[in-house]
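The complex appears here minus one protein chain, its other protein chains still in place.
Just so it is clear, A, B and C label the chains in written order, and each chain counts residues from 1 on its own.
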Amino acid sequence: MLLILHPNTKDDDPSYKETMTFLQALPGIAHRVHKVQGQQQQLTEIYLIGDTHTLEKDQIETLPAVERVVRIADEYRVLGRHKDSDLVTGFTYNGVDFTQDSFHLFAGLCAVDNPKHVEEMLRVLQDNGQQCTRMGAYKPRTNPYSFQGHGDSCLPYVFELAGKYGIKVVAMEVTHEAHIEEIDAALEQTGRPTGVMLQIGTRNTQNFELLKSIGKQQTYPALLKRGFGITLNESLNAAEYLASEGNSQVIFCLRGMKSSFGAPHRNMVDFTHVPVVKRLTRMPVCIDPSHSVGTREVAPDNIMDVAHATAQGIIAGANMVLVDFHPDPPTALVDGPQALLLEELPAFLADVRLVRETYLKRGAIWGG
Amino acid sequence: MLLILHPNTKDDDPSYKETMTFLQALPGIAHRVHKVQGQQQQLTEIYLIGDTHTLEKDQIETLPAVERVVRIADEYRVLGRHKDSDLVTGFTYNGVDFTQDSFHLFAGLCAVDNPKHVEEMLRVLQDNGQQCTRMGAYKPRTNPYSFQGHGDSCLPYVFELAGKYGIKVVAMEVTHEAHIEEIDAALEQTGRPTGVMLQIGTRNTQNFELLKSIGKQQTYPALLKRGFGITLNESLNAAEYLASEGNSQVIFCLRGMKSSFGAPHRNMVDFTHVPVVKRLTRMPVCIDPSHSVGTREVAPDNIMDVAHATAQGIIAGANMVLVDFHPDPPTALVDGPQALLLEELPAFLADVRLVRETYLKRGAIWGG
Amino acid sequence: MLLILHPNTKDDDPSYKETMTFLQALPGIAHRVHKVQGQQQQLTEIYLIGDTHTLEKDQIETLPAVERVVRIADEYRVLGRHKDSDLVTGFTYNGVDFTQDSFHLFAGLCAVDNPKHVEEMLRVLQDNGQQCTRMGAYKPRTNPYSFQGHGDSCLPYVFELAGKYGIKVVAMEVTHEAHIEEIDAALEQTGRPTGVMLQIGTRNTQNFELLKSIGKQQTYPALLKRGFGITLNESLNAAEYLASEGNSQVIFCLRGMKSSFGAPHRNMVDFTHVPVVKRLTRMPVCIDPSHSVGTREVAPDNIMDVAHATAQGIIAGANMVLVDFHPDPPTALVDGPQALLLEELPAFLADVRLVRETYLKRGAIWGG
Partner (left out) sequence: MLLILHPNTKDDDPSYKETMTFLQALPGIAHRVHKVQGQQQQLTEIYLIGDTHTLEKDQIETLPAVERVVRIADEYRVLGRHKDSDLVTGFTYNGVDFTQDSFHLFAGLCAVDNPKHVEEMLRVLQDNGQQCTRMGAYKPRTNPYSFQGHGDSCLPYVFELAGKYGIKVVAMEVTHEAHIEEIDAALEQTGRPTGVMLQIGTRNTQNFELLKSIGKQQTYPALLKRGFGITLNESLNAAEYLASEGNSQVIFCLRGMKSSFGAPHRNMVDFTHVPVVKRLTRMPVCIDPSHSVGTREVAPDNIMDVAHATAQGIIAGANMVLVDFHPDPPTALVDGPQALLLEELPAFLADVRLVRETYLKRGAIWGG
């Protein structure tokens, strides 16, 4: 059972205290409080867990802080959409709105290699009006003897440069709970010039201990990549791990599935699931065309497959795009062959904007 | 080795005869002649098969009927794109152009059930300016005890009604070579009021004997569905079976892959391969969103998943869309749950046109 | 509803005629008669199809020719095992017993290349006490330009040599209904020196028209290979196509699934389904280790992977093994790399026998 409180209810409001006192007295029922920061207001949701079917919905709705009560199914309790409810989607982080209606491009480096490349990348982003980027410091690699990323040694200059070029959110993969502390320390040390979105890679989608660690903090939002070898349901349950620990600022990222059916692409692109994830959950949906497609091949219409895949995600309503660029792909330490060139950013952006506009027009056709 | 003759070369031209005499005298080399009907002219291509590496390209180009010679790789000899060549794509059938630049919608009934429903469907198509449709008479079913389609008994009224409502091409699945004759007989009997495109279903993609039968005739073009459990390369080789027997009027149809990764959709949608097939081969590319998605579920943006999948195929350059409609889905004998309603056709068409226009604009951005 | 008649009931027995008269008078109920030739007796089964739930089981059991009545579920009507029934499994063909308790090795040539190799193969089989073999005349190939088998031109010498060396059953793939006639003609022409089991390859598992053709004749039993890209349930339904047309002399063959999980083997071996198929249906179960594994690699225990896979199938109760040998693998026209050498047959046979004996002992442990 989900209780949605009146907007901007505060912890020390008498209505809140009275409500909590009542809930704490319920036998055999635990509760979890989720706070979601929207642009205009803060929303508080309380999940009652346990034997809730004996509770009367009407009675709970009379509690002073409660605006509405929703009975929820077992699956995706926090992040799911539930029948007859019109729950808020997404969140605001560092002044940037992430909802099922927003749209942001996160172009950047798959793996940070040196300050020069980072700066070149960020300068081009600023020149093109971007305020988000992706930067990889910790790289999980299949082979133990491959380059594993520069780790926390590169964080200070990445964050400083991000601040210098007006970047508000850096998406960055973490593979161990210690990385959260390292990121936090580096941000603190550099004066918090930018924000960070913690990215969980496809090999860690079911690393439940890592999910719990990220779920326990609420400083940084999370970007969870879909597991490349498990069902959509299993990946959505993994997102719920983050939320069940208290962090519901979660974006879900489609990145292609491991299947021989995808060849000659690196993975089998799964962006037809964009509307599915939006229907099943309240999460904004991201797509990662670079890792899905994995090549710079061009079709006879002169458009790269990676641009086609991007368009396919956006035309179906994707809220965020993660895409690899590099100032000098041949020298990139990881995944160079799939990176776009800095000089391709303007055309890529023009394409992205055209298709996003078309998506919005489609909504008008269908009465959305 | 591929010889492209001068346009409109005829079989009784002296230049053609002289050329053929030369080719027939080459030891250990067989040849196959392909004629492609374009809108303005007829093209003849001759494939030399065997130990062709001893032939001099320059010498062959001096033959009187030959315009150009292309050395081709082993794969997809007839239907493939070959380096340094700018071969024509597609064909014209019954006055309708099918190329990698054209676009047509084939809305219709998955399975013909009765004349009333066929007529209702066709009338709506005509009202909406359509000249193509899909109509299933022969239905291969997984369970031997399920309805298997009305077979040739329904052909006369389907063709007559198609003619009455101005339909020029009916896509129709065949599962046995005898069906080609049945279709031909029914068309003959009804005065050829319409044309037929022979469709090969996903369970028969590697039914090489059926492919050879369809490849041996050139009256009807073929629509080959991708095999749902094999690689793209294997399915493209199946298309080449059609062409190797003499029929290169082939359209390749993406229809989703069998994979647990696709759920909750019926299949895992593979439309990111639209540009791939256009790059590897000269075939126009069709998409089948109905069988891929398999539901009428609607996303929070009020757009059905099947419309999203359609848009994803078109935004990446699909040349043809096969989509199931039905006047009364609950009574449909096959795949009712995925059929769109007749009253949904106008919005569907408006969506399709908007996205197709956007695709063409994307080409301008990328200099295509 | 399934009616099992008294053993050796003949078509002109009065009890049979009376029973049929009664059944024909049942409104809305069709019936199909299946005859199974066992070693000792002939069994007749009659399937009632339609609205049978209004029929009284007791009443039908009083019909003079009827020994027992079994209510059956919808799936696998003819070939399935049905609750509370103890139906006979398998059949006898050309004096050879094929049941869920029998065991036979079918070693032979994947593709017939010339009479010399066929004779060498058959001589070694006779020397080692074998009476079955596999011989491929019609080869479906992914690439249309690959060798497609010698077809019916090789049939006469294959059958004559089979007879000469005491072979009773030759398993042979067919890909078109015309091949059945060609085989029948060649057998007739050579005096029927041997028998043939018609094999349906994995690419034709859902070629329902071919299945119907083979199902309509009862001269030759069928060996249906599992489809390499569909579920087990779908492949078992394909077997039911054969039976629904009247031929229930069907053996089901596991041959590995197409999956990237199988590498470095050619396919992902699926022999753990041997007991599953025996539980769900009445078909004897064959395994094809050669195509599953696809290599001659040897483990550190000096045993080839293909021998290990064979042992895995037999230890779980496989009734038949299809395995590729060749007198000179490097010159084999198809799949040479996976063929065993003639001189390896004795060890292979010793291994097979040891493991089969162990399987039988396992039954004693578990009280089977």
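In the analysis below, a contact is a pair of C-beta atoms (placed from the backbone, for glycine too) under 8 Å apart; a residue touches a chain by one contact, two chains touch by 3 or more.
Fair warning: this is a prediction, and the values are worked out from it, not measured in the lab.
*Asks:* Quick one: say which of A:Thr19, A:Thr190, A:Ser244 or A:Thr358 touches the chain that got left out.
*Replies:* A:Ser244
*Asks:* Which residue from C:Ala111, C:Ile251 or C:Ala309 sits in contact with the chain not drawn here?
*Replies:* Of the candidates C:Ala111, C:Ile251 or C:Ala309, C:Ala309 is in touch with the missing chain.
*Asks:* Can you say which of C:His117, C:Lys225 or C:His265 touches the chain missing from this structure?
*Replies:* Among C:His117, C:Lys225 or C:His265, only C:His265 touches the chain that is not shown.
*Asks:* Determine and list the subunit A residues touching the chain excluded from the picture.
*Replies:* Considering the whole complex, subunit A reaches the absent chain at 49, 74-75, 77, 140-145, 175-176, 203-204, 206-210, 227-230, 234, 237-238, 240-241, 244-245, 258.
*Asks:* What is the set of subunit B residues that contact the non-displayed chain in the whole complex?
*Replies:* 258-260
*Asks:* If the hidden chain were put back, which residues of subunit C would touch it?
*Replies:* With respect to the unshown chain, the touching residues of subunit C are 81, 100, 231-233, 257, 259-261, 263-265, 268-276, 278-279, 292-293, 297-305, 307-309, 311-312, 315-317, 347, 350-351, 354-355, 358, 361-363, 365-368.
Going forward, only the chains that are shown with their structure count from here on.
*Asks:* Tell me which chain's centre, taken as the mean of its C-alpha atoms, is farthest from subunit A.
*Replies:* Relative to subunit A, the chain with the farthest C-alpha centre is C.
*Asks:* Just by CA atoms, which chain is the most central one?
*Replies:* Centre-most chain by C-alpha means: B.
*Asks:* By how many degrees does subunit A turn when fitted onto subunit C using C-alpha atoms, rounded in steps of 5?
*Replies:* When the C-alpha atoms are superposed, subunit A turns by 180 degrees onto subunit C.
*Asks:* Distance-wise, how many Å sit between the C-alpha centres of subunit B and subunit C, to the nearest whole number?
*Replies:* Chain centres of subunit B and subunit C, defined by C-alpha means, are spaced 36 Å apart.
*Asks:* Counting only Cα atoms for the centres, state how far subunit A is from subunit C in Å.
*Replies:* Those two chain centres are 53 Å apart.
*Asks:* Between subunit A and subunit B, what is the gap in Å from one C-alpha centre to the other?
*Replies:* Here subunit A and subunit B have centroids separated by 40 Å.
*Asks:* Hunt down the residues of subunit B that sit against at least two other chains at once, touch-wise.
*Replies:* none
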